[in-house]
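Notes to accompany the following structure.
In this view, the complex is presented without one of its protein chains, the others remaining in place.
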Amino acid sequence: MTGLYFGGDYNPEQWTPDVWKDDVALMRRAGVNLATVGVFAWSSLEPEPGRYEFGWLDQVMDLLADGGVQVDLATPTASPPPWFSLRHPDALPVNADGVRLSHGSRDTYCACAPAYREAAVGIARALGERYAGHPALAMWHVHNEYGTVCHCDHAASSFRRWLRERYGNLGRLNEAWTTAFWSQGYSSWEEIRPPRATQYLVNPTQALDFRRFWSDELLAAYQEQKAILRGFTPDLPVTTNFVFGAWVPVDHARWAAEVDLVAIDHYPGDAGLGAEEQTAFAADLARWWAGGRPWLLMEQAAGSVNVETRLHTKEPGRMTRHSLAHVARGSKGALFFQWRASRGGAEMWHSALVPHSGPGTRRFREVVALGKMLPRLAETGAGAVRAEVAILWDVESWWAMQATHLPSAELDYLAAVQAAHRQVWAAGVGVDLPGPAADLTSYRLVVVPSLYLVPAEAAASIARYVEGGGHVLVTCFSGIVNEDAQVWPDGYPGAFAGLLGVQVEEFHPVAEVRLASGGQGRVWSEDVQLTGAEVIDRYAGGVLDGSPAVTRNAYGEGVAWYVSTQLDDEAYRTLLEQAMRAAGIELPGLPAGVELVRREANGTTWDFLLNHGDAEAVVPADGLDLLSGTEVRGQLVLPAGGQAVVRSD
Amino acid sequence: MTGLYFGGDYNPEQWTPDVWKDDVALMRRAGVNLATVGVFAWSSLEPEPGRYEFGWLDQVMDLLADGGVQVDLATPTASPPPWFSLRHPDALPVNADGVRLSHGSRDTYCACAPAYREAAVGIARALGERYAGHPALAMWHVHNEYGTVCHCDHAASSFRRWLRERYGNLGRLNEAWTTAFWSQGYSSWEEIRPPRATQYLVNPTQALDFRRFWSDELLAAYQEQKAILRGFTPDLPVTTNFVFGAWVPVDHARWAAEVDLVAIDHYPGDAGLGAEEQTAFAADLARWWAGGRPWLLMEQAAGSVNVETRLHTKEPGRMTRHSLAHVARGSKGALFFQWRASRGGAEMWHSALVPHSGPGTRRFREVVALGKMLPRLAETGAGAVRAEVAILWDVESWWAMQATHLPSAELDYLAAVQAAHRQVWAAGVGVDLPGPAADLTSYRLVVVPSLYLVPAEAAASIARYVEGGGHVLVTCFSGIVNEDAQVWPDGYPGAFAGLLGVQVEEFHPVAEVRLASGGQGRVWSEDVQLTGAEVIDRYAGGVLDGSPAVTRNAYGEGVAWYVSTQLDDEAYRTLLEQAMRAAGIELPGLPAGVELVRREANGTTWDFLLNHGDAEAVVPADGLDLLSGTEVRGQLVLPAGGQAVVRSD
Partner (left out) sequence: MTGLYFGGDYNPEQWTPDVWKDDVALMRRAGVNLATVGVFAWSSLEPEPGRYEFGWLDQVMDLLADGGVQVDLATPTASPPPWFSLRHPDALPVNADGVRLSHGSRDTYCACAPAYREAAVGIARALGERYAGHPALAMWHVHNEYGTVCHCDHAASSFRRWLRERYGNLGRLNEAWTTAFWSQGYSSWEEIRPPRATQYLVNPTQALDFRRFWSDELLAAYQEQKAILRGFTPDLPVTTNFVFGAWVPVDHARWAAEVDLVAIDHYPGDAGLGAEEQTAFAADLARWWAGGRPWLLMEQAAGSVNVETRLHTKEPGRMTRHSLAHVARGSKGALFFQWRASRGGAEMWHSALVPHSGPGTRRFREVVALGKMLPRLAETGAGAVRAEVAILWDVESWWAMQATHLPSAELDYLAAVQAAHRQVWAAGVGVDLPGPAADLTSYRLVVVPSLYLVPAEAAASIARYVEGGGHVLVTCFSGIVNEDAQVWPDGYPGAFAGLLGVQVEEFHPVAEVRLASGGQGRVWSEDVQLTGAEVIDRYAGGVLDGSPAVTRNAYGEGVAWYVSTQLDDEAYRTLLEQAMRAAGIELPGLPAGVELVRREANGTTWDFLLNHGDAEAVVPADGLDLLSGTEVRGQLVLPAGGQAVVRSD
């Protein structure tokens, strides 16, 4: 398909056939062209072991085909039916406390259990056989949101196998895990356990490796299904929907190579502008993972944002702007979970394209309007986002910083990266989120927020980039441990001390701390000794009064900034703008609340302009607004909550 | 007995025989006439399996009989002895995580375990045989505070049997539980489990049915004992003490028909006036359950209110006013847990009629005074409370709203009902708490607070009441789901949209929201579309600015108000007073802090007047104050903390 996808998860098994016909009619009205079908339909497809009921799905596929809606057909392996769990209790997952979970929700399986893997492959094969060649079939959607872990004996055994492969011999594992501490030395592989409930602090490298292991184990499970489906339909894309969260042991940057189309689910968690920032961050991540290929927003919520204890209802226009923020960054469309709101079940309050109140609502009218908007943006697919800034993102630093006993429990890797992203996003500058080992030469400025874990090669690669004229801005608690989560020797920030021209003698975790510039630091401060850098800002008051807080070091042809605390938003934005300007980046100077994403190709630019604010905003622009179809000359007036996509040649 | 009961739980097994004699002497001094004996005496009565020791109880019963104290004799089945648990580990309860609990507290049994049921029946029979005909015996008290649940395999098996009876076939269960969602379709009954610990969100209808099941299962256990005791003493009342709380899976409104005397335990939980409001609410509930028959306050605390982390000591007079608040609403007396404070054990700090400091204390003097007061009120038993307002209470809505994933975790059914009750109580207007299917024709105003779950017939019955001229005031999140906890189709508030003349397009959960009238809404707001109703108040500010917040609809001969948010106390009181006046109710206009309960019969009225405030209060009154024995003419001066019961013919 050359245009943009519009649609979402469609679960016809919850409805009667008469509703299916209404559904297809409404989909046509809304311009829906892709439906993800069957994600949780295992017990409907195979109600008893080996007895398949494809009739209803045949009917639905035919109806959709007739209605011009393509199908992203899912394997339903994220929720085995109750009959499976009854027959294979050893395939039910076990938590760290040893509690074997019960079925009756979803994701009640251990991906290491042989019976589960066999059954998963079985249902995938049955679907492949049945629907290969169906006119509606456009894509395969394996499983749902891989990320479920288990601590059972199957998992323990697979973990040991994985460790054997990683470390080769026990001596190397004992060294990497620092098992000499607390008498944890292993004398045989059989002694090793997952990080189950234990008496006191958990070994941090064991915990880190358990996440690494699960990422690989789940990837293997995905690949088994992919291989089978590929066998039936060599030309159709196969993918799975990535879910992002602190609990997810999946290295999406590595998985990206194994999916034909990077697909993400995104559910922001803030009632205010934070939702828009998170949306931009998620889309920038997906864009990086896709590596220049298109990607797809596979799931979002039509009507609400889950904010702590309540579902905040999306204000008029917000669903549209969220969708455009993804499309602007390369999403091949906007999909939603789910098409029609469930009447019962655990997610009956999850919002939907067709709400409980039906199609005669503001919500559905906005859906129809969005459906009309998207085809006008098909041409933007030709362009690419130009990113002058890179902010390093590394899932291993995230996992390593989830250790139970850091010097401060308030250290939060994701928050540190998002704080940097927030400032660059607000400044309207394009940003990539590469890993630490990526080629950085195309960027003017590379931000390295709290990159706690750094292998030697990655540190060297970043240093070479600066040596060759690059600019980096590194923030506190970076370069601290190697890939075994062991402190780099010779003082902090081990891997970056030379590059930054500083030595950090001691950490000083704090609640907050003042800076001479008037800014505020939070959570963290450091006793920074200069070994070549110059001072940009100093601590004011407290035990570090007068000592360096922010520094800058000339290194080779380039520049390396260091920020030894977590700056408040205003001070951080000021500093990052200073660093961007110093790196030669032009700042567009947007009104507050206005988001800009520029895509370009062969001299044509497409500016996505989204006004998230409560007030009308005026931005300079020239060209054709693809959404309104009107010419823009000199300036564009964006109403509160409005949007435009301006093409200029 | 025609007078009022006074006394409480008496646990002589904690004391030596010399104390028993003191006890009876002190009971006589205090006017105690009923003692609940043996509630937790199983291990004292049957110290080893089959070996009974009734001697001590014989002695105690004789002493009490001689002292003129009647006995409410308990079966001790709420706490099986350690020897039972050692012999029947499968009868120990299992929590949702699969932890089998240990004995050493109380309530360590699963009522589904055959061994437990058999043992319970056994000890009940032994007691019946022994004490039928004893002169002290006046009543049977089965068990204690039914409410213990279990997730073990016995419970699973009983749950499945109950489900088979409820649904008949699996197809109907799969439909009711919306098992098509998340692939939960059951293909055999054996696959069904209690809602044990699982991976993610629990099926809300499964959770609701588990509570319904436990209510029925515990009722069956009660009935088994009742049948046996009835066999021995066909003329003596048999009851059990109801406990009320979010954790209790008991539908007391249904159980009420199975007890000869509705009996409740009540322990309020607020240091301030909240304790008095809760007391009135509990007594109004019990009065409704009793359905015009007398009922009994079986347990309350003499000396303290458990407020979060501490026992707040009841101020002088407060125990008396709490007791009178129950008697005013039809309690056949005032009983307490317990007679004499324990020296040891888990509840040694539970207050008692005879405190640790003994009878020479203010506390015991107030007990003696209360004991003298109650006989003067015997005549009030002839009167009935006249309730012009009904506030609907439905335990199924409570249970359904305990689902883990509502649009707002702050939605609280009990709080919503109590908020309505608080305003009517403060206004001094009599109120009933019937279920949704009750006959409402006798009420001038029916309040329907957040009645989330409504079967079709109940909704129809409420509509008919209004059609015929009744007034209702419905509050937000009412009429949303049917008895399977599935959203009513065709938009919110499904079951009540026609009655109210509104359609709610979307919910807007919030922290708080302003109203045009100056009032404040909390937790919730709604996008209300008028389909016939007129606007009483509007939202001010926010995304719903200017749209309807409170409406009124003429329906048939009656009126239906709708409140789409949770009003603050002041705004709610103002609105409810407006609605009461509109419904033709006269408001007595009481001073703040003064509670009024009127009972009447054949032209005679008894006004219970309780001054909970810190200041003297003057109320209009004429007649005889039964407590002081003085005539009241025109007005009554109630000292701070004082009370009067004025009879007027």
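Each chain carries a letter (A and B) given by its place in the written order, and its residues are counted from 1.
By definition in this document, a residue touches a chain if its C-beta (ideal position, glycine included) is under 8 Å from a C-beta of that chain, and two chains touch if they have at least 3 such contacts.
Predicted model, so just to flag it, every value in this text is computed and none were measured.
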item	value
Options A:Y492, A:Y539 or A:F608, residue touching the unrepresented chain	A:Y492
Which residue of B:R310, B:K372 or B:R581 touches the chain not shown here	B:R310
Candidates B:A25, B:V99, B:A456 or B:A592 - the one touching the absent chain	B:V99
Chain not shown: contacting residue from B:S342, B:S461 or B:S628	B:S342
Selected residue (touches chain absent from view) among A:F40, A:W177 or A:W398	A:W177
Interface residues of chain A (partner: the chain not displayed)	97-98, 176-188, 190-206, 404-410, 481, 484-487, 489-492, 503-510, 527, 543
Chain not shown, touching residues in chain B	11, 13-14, 40-44, 47-48, 76, 79-83, 85-86, 93, 95, 97, 99-108, 148, 303-304, 309-313, 315-316, 341-349, 355-358, 361-363
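Keep in mind that, in the parts below, only the chains that are shown with their structure count from here on.
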item	value
Chain centre separation (chain A, chain B; CA means) in Å	48
